[in-house]
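Sharing a structure here in structure tokens format.
One chain of protein is taken out of this complex; the other chains stay put.
A, B and C label the chains in the order they appear, each numbered from 1.
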Amino acid sequence: MKAIDLNCDLGEGFGAWEMGNDPAMIELATSVNIACGFHAGDADIMRKTVELAKARAVSIGAHPGYRDLHGFGRRPVPGLKASEIENLVAYQIGALQAIATAAGHKVTHVKAHGALSNVACEDDTTAHAIASAIKAVDPTLIFVVLANSLLVKAGEAANLPMVHEIFADRAYEDDGSLVSRRKPGAVLHDPSEIAERVVRMVQDGAVVSVTGKVIKARADTVCIHGDTPGAVAIARGIRNALKESGIQVAPFKKAD
Amino acid sequence: MKAIDLNCDLGEGFGAWEMGNDPAMIELATSVNIACGFHAGDADIMRKTVELAKARAVSIGAHPGYRDLHGFGRRPVPGLKASEIENLVAYQIGALQAIATAAGHKVTHVKAHGALSNVACEDDTTAHAIASAIKAVDPTLIFVVLANSLLVKAGEAANLPMVHEIFADRAYEDDGSLVSRRKPGAVLHDPSEIAERVVRMVQDGAVVSVTGKVIKARADTVCIHGDTPGAVAIARGIRNALKESGIQVAPFKKAD
Amino acid sequence: MKAIDLNCDLGEGFGAWEMGNDPAMIELATSVNIACGFHAGDADIMRKTVELAKARAVSIGAHPGYRDLHGFGRRPVPGLKASEIENLVAYQIGALQAIATAAGHKVTHVKAHGALSNVACEDDTTAHAIASAIKAVDPTLIFVVLANSLLVKAGEAANLPMVHEIFADRAYEDDGSLVSRRKPGAVLHDPSEIAERVVRMVQDGAVVSVTGKVIKARADTVCIHGDTPGAVAIARGIRNALKESGIQVAPFKKAD
Partner (left out) sequence: MKAIDLNCDLGEGFGAWEMGNDPAMIELATSVNIACGFHAGDADIMRKTVELAKARAVSIGAHPGYRDLHGFGRRPVPGLKASEIENLVAYQIGALQAIATAAGHKVTHVKAHGALSNVACEDDTTAHAIASAIKAVDPTLIFVVLANSLLVKAGEAANLPMVHEIFADRAYEDDGSLVSRRKPGAVLHDPSEIAERVVRMVQDGAVVSVTGKVIKARADTVCIHGDTPGAVAIARGIRNALKESGIQVAPFKKAD
């Protein structure tokens, strides 16, 4: 029986501000990525999100981003040295590890956020810096990598356990990269289209690009978003469609 | 032979801004407290400071403060719940632990910074929250506590290893608390007066208050400041005076 | 015919985060207070909010708060000198003035936010510092002051035009101060109770305290909140009740 993990970014509020619908999304995800205070999140929200995940026995990962609260980590920060990227990733992982330890839970994976991830998918230095940071902090942490991106190579070079990710609601270019959010059609909104698409991705081990090209893509986990309109409905649709197709929704295991 | 540790706050720059003279102070201290990004410091400065300490085989501690870059953590943040204090302390410890691990060094102690420390010395809730955070993250971390303050009781209640601290350049009230920086004479500036005072404190196990009262104070470590004018000269004076008095300057050991 | 202004705090998002329902509230308010970037708001949100107000011909005011994004300006910042409070208030007023000028609108009043206002209501130094800042930047700006608070005296001493404010949904102590948010019953939630209460406050020129004491309170403007559950319904209820009681809802005029 095929199985797939559904991962979701949570804990993306800051102070008095909220983002998305965490209590609903935690019911639908099998692993969650927790913002670590640089692009969103703070120590209190991290604690609360860890506790939410622990209560649901959902595995947690660090979701490090650029230092950019105002831009929600969606803007690249050009000119950082590899060592600076390593330091900011290590810092954020450690912060979440301590919060998780204090709450009796454990960080098991790391997934880069927003622009840090986007840049890393196409920039070797950034990809390797992220992988190096994870390895230096804890080489048993699972590196969640966008399928077919430079993150895969960086994770291999660092010999990190990895899971490959595909996106439920994002269009793909012919080269397997995500269509930029600035282009029309980059983000899909129709719940049934998205659900059907995810089932096919998992069944075929491939994504279909905007031009119809079929691109092989290992899918260990599907990213479901919690901060878009209709997010909860979309995620429910995906879960139901997977179930109906006989695909098990379950936390990812360490890959080799 | 009597022995005493000299601890110093380091890594208190931020981005392009510097504070104090870290390379000089690291030569004079036997343990250092590293700012963790809330009142000062950032991931890069933390890494650099950890490496500096590692190269000198100096032990390192987390120096968590309130979230207050603009006020350098010197202003109290009223109204925080105990859980919020726990979370911000845990977060900062974890961040430094990861940076230290990545650099091949290890965090061995925790000392609260500025207003967080000052408030905790007189407020039970804050003192216990700090101790709880340390215990929850790693109960083997040494808690550096101001001698005769509420921090001592909080550390005892949490069953943490502790070292007791006295201040080289601060005047004491009759009750053993530090004279507020707002009062005249709160900070001493004369290197020879400070050096002589430290020797007496260590030899007698006591501090002398502003009114001349002798107050018993266990002294495992002396805080030397790096960010005041003449800081380096003062610290050198203390080291020399201790040496001449036959007191060994050496890293603190875990107390019971 | 009696008339009353309804003022509302708007523009309290930050970056990607939103707060309250600005488009709905702007329909109900006759003057708005715009966050200036210290406790909430940023240059883009300020611009958008100014344009929203301009399109509805609603008058705008600066809503300066403590530098405290994480705490939403609800925590006091102890230990600021009078000059520091003056500077932070002046800075925020000026920032909004420039944004308003660029958008073809004009700042006509100033109302302190959250803890800055609460502290000022009871602390002479803070109250005078706020009034001094307004006077120094533009002495024709209207100072919105909580009725019966120290802000009134500070505004008088600075010879500023003032309007007196009462709160629709907050309980009052016998001395005319607001019941602390930490006490039960501090915030009222029942729309019809709130609406009825506001009508009485305006008709009688008085508020009724938690013990039933009637306290004279000049009411030029009523603060309606936009960020609480049911905020829009409450504000609509107030407007309707005022209308039914023959009280005109209209922007405040400069008082003497």
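Keep in mind that, in the parts below, a residue touches a chain if its C-beta (ideal position, glycine included) is under 8 Å from a C-beta of that chain, and two chains touch if they have at least 3 such contacts.
If you're wondering where the values come from, they're calculated on a predicted model, not measured in any experiment.
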Of C:6, C:28, C:58 or C:137, which one is in contact with the hidden chain? C:137
Looking beyond the chains shown, say which of C:99, C:163 or C:178 touches the absent one. C:99
Which of B:72, B:91 or B:252 contacts the chain that the document leaves out: B:72
Touching the hidden chain in the full complex, which residues of subunit A are there? Just list them. 67, 70-71, 74-80
Applying the definition given at the start, please give the residues of subunit B touching the unseen chain. 13-19, 42, 69-72, 74
Contact with the hidden chain only, please: which subunit C residues? 37, 43-44, 46-47, 83-84, 86-88, 90-99, 101-102, 133, 136-138
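Please note the rule applied: only the chains that are shown with their structure count from here on.
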Inter-chain centre distance, subunit A versus subunit C - centres from mean C-alpha coordinates, in Å: 41
Please list all residues of subunit C that touch 2 or more other chains. 70-71, 74
